[in-house]
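The complex appears here minus one protein chain, its other protein chains still in place.
A and B are the chain letters, set down in written order, and residue numbers restart from 1 in every chain.
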Amino acid sequence: MATALQDRTAVRREGRPPAGSGAAPLERQHRRIFWPFAGPALLVYAVLFLAPIGYAAWTSLYKWDGMGAKQWRGLHNYQVLFGDPAFRTSLLNTLEILVVGGAITFAISLALTLVLREMRARLFARSVLFFPCLVNAMVFGIAAGFLFSPDGPVNTVLHWLGVAAPPKWLATDNLFPMIVATLVWTATGYYTAIIMAAVDQIPEYLYEAAELDGASAFQRFRHVTLPLAWDVISVCAVLWTVSSVKIFELILMYGGSSSNQPPVSTWNTAMYVYTEAFPQTSAPQLGMATAAALVSLVMVGVITLALRRLMRRTAVEY
Amino acid sequence: MNSKTKTARRVVGVATAVVLAAGASACGSGGAGGGAKAGGFTYWSMWRAGEPQAKVIQAAIDRFQSDTGIKVDVTWAGRDVTKKIGPAIAARQAPDLWDQGADAVYAATAQAGQALDLSDVLGMEVPGEGKKVADVIPAKYLDALPKDPNGKNHYIIPYEVSSAGLFYNAADPDLAAAMPTAPATWADFLKVCDALKAKGRACLASDGELAWENGLTLDYLLAAGGVDFSALSSDKSGASWDNPAVLTAVQQVEQLVKGGYLLGGYDATKFPAQETNWSAGKAAFYSDGSWVTDEVAKQVPADWKMGAMLPPGATNADSMLFGFSMPRTAKNVAPAQKFIAYFQQQKVLGGISTEAGNITPRSDIPAPAVLADVQKALNSAPVRLTYGGVAGSYPTKVFNQNFLDLWHGKTSAEQFVSTMKSDQVSFWKSQD
Partner (left out) sequence: MRIARAVVWVVVAADLLLILWVFLTSLRGSSDIFAHPFGLPTDPQPGNYGRALNEGGFGRAALNSVLVATVSSVAAVALAAPAAYVLARRRTRTSSALTMTFAMGLGVPGQVLVVPLFIGLAQVDLTDSLFGLILVYVGLAMPFTVYLLTGFFSGVPAVLEEAATLDGAGPLRTFLQVIVPVARGGLITAFLLQVIGAWNETLFALVLNHSENKITLPVSLADFVATEQLNGMDWGTMFAGVCLILAPMLALFSWLGTRIIQGMTVGIGK
């Protein structure tokens, strides 16, 4: 059996001495089942996840409409990509969502944690704020067309409040900020919930001690909450990096529909990949699409590494 | 180390094969390519099952099946069929027949040489009528289409023809007063708008984020000035934009914007908010393809009388065909072609007019009453392609955003022309 062979080679390679006598049978058992247990998941992962990444990288070196023959282009696709204003817009928008949207999301999430901590019915509020992230984002795109139209509900309410000239919410220039705002609104609840849970783990006596020392609410947040929840916040930052780069259906529906592309000024790289690979009225450009996809992958990689490095510090024990 | 990686590779290899084989056998019947029984054919439709055209086509399929015994395996795939067809061809799973607009058919298949030449169908007889398909479909429709790499443009056999224009309610008293006769020139049209404005009515409703629909007026005005959009957009040097006739047409559009003739809030709505406002009588005109009559059919008041005209100055209506096409890889060619010809029968195709409320390519099938004006325009003169049949990503990447800036009053006519010129140059550089 391949697995048995596998196992023996593993032993030989690792050459680990057996651990303490009590743990030995268990250790041996874990070693024996390692590949049978991890193998299937690894296989599915390799076939449906890792191999496609490699295939994408390979495709990105060709000009290909998916039907005819592939033409070798080497890195030329990437050159063309960065020369394409639509891609540059998409890339900048992706970065804007990631950085600006991220900064706002985390600022609000932290503020919310601070507010919710000392609020009645906090769990109810948290649940309601959390819910939008369980909703398919297309719904928000569709709803926005109604809610923010010039004589729609939002402007009606603003009118009652005495706002004479409400902003042109859905003007092409405002679409992208609107998308970012919607995203911030949905993501805030999610990250607030995560950070709140981390904050709940912080022992109460630390706060009591800080209070006795005369620390204000903000000081308690700055010197107790923030440092102790830092690890979770840094994981959240990495999560945000990935999830913000793959925003898709929100943009698709906000400014268009699946058969009517949204304006380029609202695209991100996911949208760019989709329109290049599955265009409505032109031939697919699979080479360009995969090249754009790889650029976003590299971007996520670089930013994740940078974030981990920037946010790393010694863990606080408590 | 070595033996380990080798084994690992073997394990992965075997398992991959198992997964793929399991997948293939579990769903082997899923593909469309082999789905058709002997003698039948497969068809992917651009319509969804509930839509009127789908009902007409389904009725035709039912009759066709009982008349000929040929089984039609239909999938109501919706508009996204355009995105699916190319990859399906590549994977040899494409259907034998599909339908879409001629522009989509060209973009997705014909321009890559992946569409079957349907000249044979034109030579086939329309069952029971003693005429050939070529006799009932005016040649001008197909002649206007762009050619594929083999120099053929018979890659679509239309069953529905649309044309763009300005649509209005002829029963609107304000409009009737402002426009006793159709304006002959652009200046006359602006006078109509002024008269409406004097009564506190907006001239044009526009869903401001739609570049294609709103740009139709520019397309017509360019054509009126003798400029073909296709020639204009395909000039890699951008020099085509220096033609003074281009600037004139752009300035005419600018007059609409600057003159305050557009229904307020147009630059901040999402389709179809302003179309709905138009159908509620808040503005006189709406620029769109002739399918607009279907889009608003359920909303317009009972006394609405649909009228249509070309933007004044323009003389030739544009034509947008919707019809059947076949991938080059189609396996069941004969039965599918038989169905295309079958569908051209007056009594079958008539449903597109009577049931689905659209114009058919046959001039002997009267258009629905709301589209009578449009059919007259289509029948009376040679037709041209909307936007000169421009294909590819040019509209998204060059035209749309710049046009919307002009349309929203953010750029002047001169600025529009100069940015279009420079953006066009850089676009073509990125295309080879």
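By definition in this document, a residue touches a chain if its C-beta (ideal position, glycine included) is under 8 Å from a C-beta of that chain, and two chains touch if they have at least 3 such contacts.
Note that this is a predicted model, so its numbers are computed, not measured.
K.L.:
Considering the entire complex, write down the shown chains that touch the omitted one.
P.N.:
When the entire complex is considered, the left-out chain reaches A, B.
K.L.:
Of the listed residues A:75, A:197 or A:310, which contacts the missing chain in the full complex?
P.N.:
Of all options in A:75, A:197 or A:310, contact with the hidden chain holds for A:197.
K.L.:
If the hidden chain were put back, which of B:68, B:234, B:255 or B:276 would touch it?
P.N.:
Answer from the full complex: B:276 touches the omitted chain.
K.L.:
Of the residues A:75, A:100, A:139 or A:163, which one touches the chain left out of the display?
P.N.:
For the chain that is not drawn, the touching residue is A:139.
K.L.:
For the chain that got dropped from the picture, name the residues of chain B it touches.
P.N.:
Against the missing chain, chain B presents residues 19-20, 23-24, 26-28, 30-32, 44, 48-53, 75-81, 83-84, 87-88, 90-91, 93, 271-273, 276, 280, 291, 294-299.
K.L.:
Take the complete complex as the reference. Which residues in chain A touch the chain that isn't displayed?
P.N.:
Interface residues of chain A facing the absent chain: 10, 14, 16, 22-23, 25-26, 29-34, 36-42, 44-45, 47-53, 55-56, 59, 66, 111-112, 114-116, 118-119, 123-132, 134-139, 142-143, 146-147, 149, 152-153, 156, 190, 193-194, 197-198, 201, 217, 231-232, 235-236, 238-239, 241-242, 245-246, 248-249, 252-253, 257-260, 269-270, 273-274, 277-278, 286, 289-290, 292-294, 296-297, 300-301, 304.
Note that only the chains that are shown with their structure count from here on.
K.L.:
Using mean CA coordinates as chain centres, what's the chain A-chain B distance in Å?
P.N.:
It comes to 37 Å between the two C-alpha centres.
K.L.:
Under the touch definition given earlier, write down the residues of chain B that touch chain A in their complex.
P.N.:
1, 3-4, 7-8, 10-12, 15-16, 19-20, 79-80, 82-83, 86-87, 89-90, 103-104, 107-109, 111-114, 208-211, 264-265, 267-271, 273, 391-393, 395-397, 400-401, 404, 408, 423, 426, 429-430
K.L.:
For chain A, which residues are in contact with chain B within the complex?
P.N.:
On the chain A side, the touching residues are 2, 5-6, 9-10, 13, 35, 39-40, 43-44, 46-47, 65-68, 80, 83-86, 144-146, 148-151, 168-172, 174-175, 255, 258-261, 263-265, 275, 278-284.
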